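Missing here: one protein chain of the complex. Every other protein chain is in place.
Presenting chain A:
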Amino acid sequence: MEHHLLHICLQSLKDNNNPPSLQALASLRSLIINPNTSDSTIYSILETLTHSLQLSTNSLTTHHHILKLLTDLASQRTHLSSQILNSIHSSSLLFTESTQIAAESLTSLASFSNSDQNKIDDQLFMSLCFAATSASARLRLLRNGERLGIGTHMLFTVFLGFTKDPYPYVRKASLDGLLGLCKSCDLFEDISVTEGCYCRAVELLQDNEHSVRSAAIRVVCEWGQMLIAAKEGNDKIAQSNQVFVQICSMVRDMSVEVRVEAFNALGKIKLVSEDILLQTISKKVLAILKDKNSHGQCTAERFEILASSYAGAFMHGLEDEFHEVRKSACNSLRIHTILYAEFARRSLSLLMDMLNDDSMAVRLEALEALHHMATFDCLNVQEIHMHMFLGSLLDSCDLIRSTARKIFKLVKLPDLKLFRLSIHGLLQNLERYSKDEADVFSVLFFMGRSHGNFAAHIVKEVSQEIEPVLEGQLGLDSARVAAFLVLAISAPLSQNQNGQIIPPRLFSYAVTLLGRISCALSEVVDQDTLLAYLSQCSRSSTLGAEVEVESLLPVVDDVVLNRTKKDVNNPVEAPMLQTGNETSKVQPVTSCELEYLATSIVECQADELDEVMKSVNLILARVRDAWLLVQSRCTNVALRALRDCKRELAMLTSTSLESSGAMAFTLQYLQVMKLFAKIWEHAVWKIRSNETGGLEYLFGKLDMRLRELRYRYIGFSTEEELYVLELIAVACILRLSKVEISCSPTTMKKLSAIISHIEILNDKGSIEPSNILMDAKKTVHEIESSKAGISCSLFLITNLDDFFTLKQFSLCSRVRHINAELNVPGNDSENPLRFVSGLPVAIPLDITLYNVSSENRLWLTMRMSEESTQFVFLDLNILGGCNEVKKFTFMAPFYRTPKACSFSLWISIGMECALEDCHILKHCGGPRRDLVYLFQEKEVHLCLVRRG
């Protein structure tokens, strides 16, 4: 059948005088797309098609069909693609008179190969573009420009030129092309080129075709940002303002698509002057701004014209008929609200009004914006807002309610009246939707803690309601009473709770609801701690127990705040995606970016390293907060917080070696803290005291990490080095304090070595030694002097607490990371290296070393099994000195090849820890000290040379 079909087709195609019939081509296509067609048939098809492609008699349509068939063929049989590529290349099609055909051939080329394969000549491309009389040919060429591997400068010229094309689709394609080019912006060092492109796009904002207008907005936004990036200081903000105002002029467009695009773009511009923002939320030209401008550059009249062009831009967006536009406007507004207090205050009213929107997606977006404001502490709720705000607590949609409650957790209310209204709203929510109970309780707890005074007031007012009626029947099954109890127990934890006394019996009532409450508060405290706290409070007749209370449950606001800050992205954004057709196209902004943004107004000139350092230090500050959680026995919460930190760290991007050093250090530090947190749980809280093995494992891991922290980074300041050393000391103390683990002399020795090292550093930098070290030193001396197996539990762990709480560690010097990369070129399990059993084998290694100096002693370790490891010393002096980055190829000899068909080697590079004690050598010629490994082991596959 197949052959028969082929035969007929080929006959028809080979008839040079007549163009091939459509039927024949259709049958060929069926053969091509059938995966079962034999290779030989495919080859002959390919041959014929290639042949007929060369014929000059073919009409335009025939060419079109043949090209289509070839493209199909290439996509079906990928191994043939290069051959097809060549045949199209070699065919004279690209040089024919008809640009239509040439353009089509190019398109087919672009469709099945990547850009480096089919690099066509820039000149050819250019001439085709200019010769293309039909708009569709131009369109094809422009759309595929990037895939055809045309030089960026050439593309830029062509795209820019074709923005003048009379056909709107060509104009749009060239704008899209320009948008794509902006990613390779480093090519345009000349700012006037960027400016020229930007201005051209600005001109096209007035285009008659809406698709061109919306493409122009994208270009204005992206290229505008490039312009902004190129400016410094005040110019930067001026430029930023200019781009912003330019886009604002488009928000009154008649096309929905254009409006949505405009608002998306508005959200991308980060630094905008406050007066401009204020004007965008007022349709009237603001009088204050006129005054401000009086000493400015424009005449009053001109200024008014200008201001009226962007007046009320956001208002219009929020009032728009289409929910897509409203949603996008909400989202952009959110980006800008946190920068200026006055703007935040005014836009708050607008956002509150959006809670009355008829589209759920818009309401959610508005709540999201409010939450964002609350996170950044610029949500100042007024009484006028309360009706709408509380209304969202009663919304029939679950998602709206839960998002609204999330805001209430963070909100700071100015007076008792608003607090009472909010509590009332929450109770109504509880009344109407009883399934929300846990979350409502949690919100009440948070609110009570941040407004202790108000909460105490409320509790006093309703104490009648809580008290059991005469028969001793407690109305405790009522959710309302339970809610008040939650409020009551949260009040003492507040910092601004001064003198208002919560009757102790309320705490004992709360004990009866322990399960219900602890379930709601599981995020904050666990049941045992809560019980301990409640019983403590219920016993004390006065609030003299306040101090104890705090030591029992020192949940610090900041920790919670930080945690919720990180939630900005995830929990709300995720359900947003489920809303189906109303999903947002707007990218969520990560919290890191926002934090940067909040400070960037002041330091818009700061260089990249400083930015990374800043973010890193923000993360480091959070580590300390997380430690407070560890102390309050919320280890799991703390671990989660640390994990969040890690995730956030991963979001930072580094471009320079220095910043990547800081980031690597922070990551390592986070890992160390995680281990500490886990060990703390074992060693201090003694929660799982029977798992000594696990503990030992953790200690081992901690040791290794700490060692890496100490040796793999260079360029520490004295404080930083001290801190690292103290961490090691703390680890030793923890280890010694654990009775189950024998008080090993090695650890003692290590501790005393560290202590003496710290002392030297202290003397050098004239820094007061910390308490913990003084104690440790004393104890070490005692033990050493007694020379007996004294229990090391003499160490007081209480001081350890202070160590982490008091010390705020931040990174300020430019830390560099000693790192290495190792590659075995061309080796994997499929392509092993060959060896002859018993004879040495050379393993070629591509090694890259970062920041390694000649003092570092590096060893190549080659491990075949646990027991047999072979060391090779890497003599950096022989290998040619040291640079910041050093790349070389090294042939590593491996001697003890086993008698086996194949085996694997695990190769790594280790660095001797210079300050560690010498060990007794296990292997001759091996390293004398402990090694820290510079990267994960790499597997090398070897296979016996086959005979014959």
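Going forward, a residue touches a chain if its C-beta (ideal position, glycine included) is under 8 Å from a C-beta of that chain, and two chains touch if they have at least 3 such contacts; residues count from 1.
What we mean here is this: contacts and distances are computed from a predicted model.
Engineer: Name the omitted chain as UniProt records it, choosing among "Protein YIPF", "Metallo-beta-lactamase domain-containing protein", "Aminotransferase class V domain-containing protein" or "Creatine kinase U-type, mitochondrial".
Structural biologist: "Metallo-beta-lactamase domain-containing protein"
Engineer: Looking at A:Arg29, A:His51, A:Arg252 or A:Arg863, which residue reaches the missing chain?
Structural biologist: Candidates A:Arg29, A:His51, A:Arg252 or A:Arg863; residue touching the omitted chain: A:Arg252.
Engineer: Consider the whole complex, including the chain that is not shown, and state which of A:Gly161, A:Gly700, A:Pro840 or A:Pro893 touches that chain.
Structural biologist: The one listed residue touching the chain not shown is A:Gly161.
Engineer: Out of A:Met354, A:Leu421 or A:Leu773, which is the one that touches the chain we can't see?
Structural biologist: Residue touching the absent chain, from the options given: A:Met354.
Engineer: In the full complex, which of A:Phe322, A:Tyr895 or A:Phe935 touches the chain missing from this view?
Structural biologist: Here the residue in touch with the unshown chain is A:Phe322.
Engineer: Hey, which of A:Ser396, A:Gln464, A:Asn831 or A:Asn877 is the one touching the hidden chain?
Structural biologist: Of the listed residues, the one touching the omitted chain is A:Ser396.
Engineer: Where does chain A touch the missing chain, residue by residue?
Structural biologist: 129-131, 133, 138, 157, 160-165, 192-193, 195-197, 199-200, 202-203, 205, 208, 238, 241-242, 245-246, 249, 252-254, 283-284, 296-298, 301-302, 304-306, 308-309, 311-312, 315-316, 318-323, 349-350, 352-354, 356, 358-359, 387-388, 391, 394-397, 432
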